[in-house]
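As you look at this complex, bear in mind that one protein chain is not there, while each of the others sits in place.
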Amino acid sequence: MEYAKQLVQVLGHFERLKAVDVSGIEPSSHAFDVTNVWADDVVRPGLTVADALRNALSQRDHMVVVPKVVE
Amino acid sequence: MNYEAVIGLEVHVQVKTRSKIFTRVATGYGHEPNTLTDPVVLALPGALPVMNKAALDAIIKAGLLLGCEIAPVCKWDRKQYFYPDSPKNYQISQYDQPMCLGGTVEIELPGSARNIMGEHKKIPLTRIHLEEDVGKLNHGATDSLVDYNRAGTPLMEIVSDPAMHTAEEAYAYLTSIRATMIYGGISDCDMEKGQLRCDANISIRPVGETRLGTKVELKNLNSISFVRDGIAHEIERQIALVERGGTIVQETRDYDGMAGTSQSLRSKEEAHDYRYFPDPDLMPVKVDAAWKSRIQAECPELPFVKQRRFFEQYQLPYSLTSVLVWDRELADFFEEAAKLSGKPQPVGNWIANDLLRELGTAGLGLAESKVRPANLAALVRMVESGAVLGHAAKEIFVAMFATGGDPAAIAEQLGLKSAPTDAGELEQWCRDSIAANARALAEFKAGKDSAINAFKGSVMKAAKGKVNPKLVDETLRRLLAAS
Partner (left out) sequence: MSSDLHFCTITDLSAQLAAKELSATDLMSAVIARTRAVEPRVHAFNSCDEANALTQAAASDARRDDGQSLGPLDGIPIALKDVIAVTGQPLTASSKMLEDFVSPYDATVTTKLKNAGAVLWGRANCDEFAMGSSTENSAFGPTGNPWDVTRVPGGSSGGSAAALAAGEAIAALGSDTGGSIRQPAALCGVVGLKPTYGLVSRYGLIAYASSLDQIGPFARTVEDAAIVLGAIAGHDERDSTSFKTDIPNYRAELATRRGPWKLGIPKEYFAEGLDPEIGAAVEKAIAFYKSQGCEIREVSLPHTQYCLDTYYIIATAEASSNLARYDGIRYGHRSKNAKDVVDLYFQSRAEGFGAEVKRRLILGTYVLSSGYYDAYYLRAQKVRTLIRRDFLNAYREVDALITPTSPIPAFKIGEKSDPLAMYLCDIYTIGVNLAGLPAISVPCGFTKSNLPIGVQLIGQPFQEANLLAIAHAYERAHEWSAKTPNL
């Protein structure tokens, strides 16, 4: 309950932003405006299967096991 | 009451790039599980995405080919949901600023007969955006196994307006998109490999009604004929349901193409909140005029445009163009041979009939064909000039298909060349023939033109078939007129 109260308190604090006049202001998704950052379509080696699955706790046939998924 | 169906399609096309959309490990199909991964694909802690330029070029090309407006700026958004095939548990996609807006897909509906052109329509598109493909789940008896090889393959989602009304239209739409993507070198669109996937949104309404009915999403339409059958089945199901007094519920249904039935997967009541927000790891994409015009220059002429040009430029019949224009290499092959021979129609016939039949029988692709535009054109010219006769030409063609090479040399080698050069010998055969057929001569003189065939037969026999029939005809008529 303490936890929920704290969450409500923080969300209440967030309400302060409603006081700011943001009309006509562009949102910033990044720290600076740069566009068109990309790489050429050149293949680089990836991980070996062993490295790819090294941290998977449950695996079989070189695949990661999950509980049965029914869509 | 009469009902009308309203159909919108969401088509996913895997873009043919060497590396994945946000990292440079290779893409591929049919590899050993989890051999095409890296920290980015597996969403290891700390891994970051970097855009693949070729995937961006590809979607711009697709947009230009389909007449879309290319957004001057687009960004990347995270579509968030938990699923074991999605390593990050969000998919990088484009939400409110897709790369391509609007555009149309031209389709042709079946004509009244195979050799008659059907009605053409333009199906409007809503948008095309780029996103990343997910991994593959292999379902076992008690658990599921995840292979991440496919995860991160660039995927284009082409969304149509709800503007189609029959399963035939949807089928023609998908066929046209596939041809466009293959033509543009954007994707191989092999549905068996999952390179082209299709979901359909289907609703019905009374004819004359303008509002949309409740839509049902049909999934797993994983072959082009399943798309047609599945949609037809769903339209029938909805109409039957409504006519029985039932109500359509908004749901997702799974189509089983083998059984020809569908079953409900889930109702759309609890619509998912994907909590889309701009991906802070990726910068926006700005497309300027120079980039667009560079891609425009790589855009091929699309099949329907090519078909109209073939009508105009070569006076080809529909039956030939409809064979030639759907395969870009075949159309190019035709055009080259037509240019070299100056005889488009016979070239078209040779390709549509003989070449495709031989390739089909041999199980070969056009690229492997030993008949090339140059030797085909040479063969056509030989036939036109009378240097070889029809049936001999067929034999030459078969030899050319088997071994390649120049048709004149093959004709020489096989002794198939017609020999019209010795005019004296031909004239003698003709005189002999006329002299030996008094009855036919009389008939001819009496005005029965077909009587000339009796002389031709014996001349051809004497010449062992190696004379040009046109020359025989001329010579006979000259001699008959004089006799």
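Order as written gives the chain letters A and B; numbering starts at 1 within each chain.
By definition in this document, contacts are C-beta pairs under 8 Å (C-beta built on N, C-alpha and C of every residue); 3 or more make two chains touch, one makes a residue touch a chain.
Only a predicted model underlies this, so the values are computations on that prediction, with no experimental measurement involved.
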item: Touching residue (missing chain; options B:33, B:63, B:87 or B:344); value: B:87
item: Sole residue of B:99, B:130 or B:146 that reaches the chain not shown, by the stated touch rule; value: B:146
item: Option touching the unshown chain, where B:65, B:200, B:283 or B:459 are the choices; value: B:283
item: Residue, one of B:192, B:273, B:312 or B:449, that touches the chain absent here; value: B:273
item: Hidden partner interface residues of subunit A, rising order; value: 3, 6-7, 9-11, 13-14, 16-18, 20, 22, 25-32, 34, 37-39, 47, 51-52, 54-58, 64, 66-69
item: Residues from subunit B at the interface with the omitted partner, ascending; value: 39, 42-51, 78, 80, 82, 84, 87-90, 144, 146, 148, 273, 275, 277, 280-283
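To be clear about the criterion, only the chains that are shown with their structure count from here on.
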item: Distance from the mean Cα position of subunit B to that of subunit A, given in whole angstrom; value: 40
item: Contacting residues of subunit A [partner subunit B, same complex]; value: 29-30, 34-47, 49, 52-53, 60-69, 71
item: Residues of subunit B that touch subunit A when the two form their complex; value: 17-19, 24-26, 32-39, 41-42, 50-56, 73, 75, 84, 137-148, 265, 278, 280, 282-286
